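As you look at this complex, bear in mind that one protein chain is not there, while each of the others sits in place.
Here is chain A:
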Amino acid sequence: MRCVVTGGNVKVLAKAVHSLSRIGDDLYVEPQEDGLALRSVNSSRSAYACFLFAPLFFSRYSIPSDHTFRCKMAIKSVQAVFRSLATLEKTVEKCHIELDEQKDRLTFTLHCKHGLLKTHNLSFQDSESLQAVFDKDSCANVFRAQSRLLVDTVVHFPSSLEEVTVSVSDERMWVRNHVEEEAEQSKVMLTELCLASDEFDHFAVKTHNSITFCLKELRGLLVFAESTGLPVSMYFDEPGSPVVLSVTDSVLEGNFVLATLSEDPSLHKNNSKGAHTLPPPPPDDFMNDDIDSYLIAMDTSIAPGPSTAGPSTPPLADPTCSKQSAVAAHRTRTHREEDEEAEEDETDDSDRPPNKKFRSLFFGLVLPPSSQISTQPVMSQEVLASDSEDETQAE
């Protein structure tokens, strides 16, 4: 395998690696016919990310023709190759990636200015294939927005925040932090942001749903999107099925697939399908409010004070979620074995930290034919400008 990345694309590749490092500790590398796939997954398998760089992204792209090759390596080592983005931009002209199968090494050679060559030999391990099963096309709710919008939304939440809940109606999207245990409720600050549909480039809602997922893992994608200026698309269905966020342009596609909390089945029975109570949209006239509705019972210890209880926000999809793994209807039949494995593992989840509750089994360990895996650029294939100077790689 031999790939050469030139010019501004080196920085894009570097950013993708840094972005993947937010997900897991290992980088899975797989040169495919349709491009070089870089993937990562977190330890609880509740977050997965994949960047696919098309052959055109490279000025030279040749892969082992006779056999499929895949490997994994510590992502920190790869990050060390691309450590300083500012330096990369200024000094690196080309990056060669070569495979030495005999020595189990992947060599990254940075050709810098003034004839300087920096060679990094990284050892890898053989690995199983890592593919998440997801199908963006069949998702009920689809959105696309400039990364700025998402970054501005996420800034309202503390960086330590684990989980957010996203709820949608026909015209609005609410994003709020998710608080799990009852005990914490009275101490935790709740933040909610309401976005209108016209802030998005594309806003299509088929079912009014709420999904809850980990925000931390997503920030890596946002940083990538913001620095490359690409819009971010978001796809999701009902709670329990994974949410997919992706960035696309003509030569690359990045997909972040995150598990979502599944609903308590008993709760689901009571609610008619899709009819979750959504908070009322904020009043159009933001400035005027009837104060009477905001008085609360003040001091009952001495004199009775004004005591009209204020309105309580109807709780959204109550977070008494079951520990059921978030398996989608997207799993194919070939993964039944993994199903059984998962059922057994569920009982272990109760003691694990909240992250682990998102056990999602949308992974297949056996590689099915590529038609089922949606690494193809999806939907309207708009050509979006990437920030690389050199898009047309003449070869």
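We take it that contacts are C-beta pairs under 8 Å (C-beta built on N, C-alpha and C of every residue); 3 or more make two chains touch, one makes a residue touch a chain; residues count from 1.
Keep in mind that, in the parts below, contacts and distances are computed from a predicted model.
One chain of this complex is not shown here; going by its UniProt record, which of these names is it: "Checkpoint protein", "BPL/LPL catalytic domain-containing protein", "Large ribosomal subunit protein mL40" or "N-acetyltransferase"?
From the listed options "Checkpoint protein", "BPL/LPL catalytic domain-containing protein", "Large ribosomal subunit protein mL40" or "N-acetyltransferase", the omitted chain resolves to "Checkpoint protein".
Identify the residues of chain A touching the omitted chain, counting contacts across the whole complex.
For chain A, the residues touching the absent chain are 152, 155-156, 158, 185-196, 198-199, 282, 286-287, 289, 291, 294-299, 301-303, 305-306, 309-310, 312-313.
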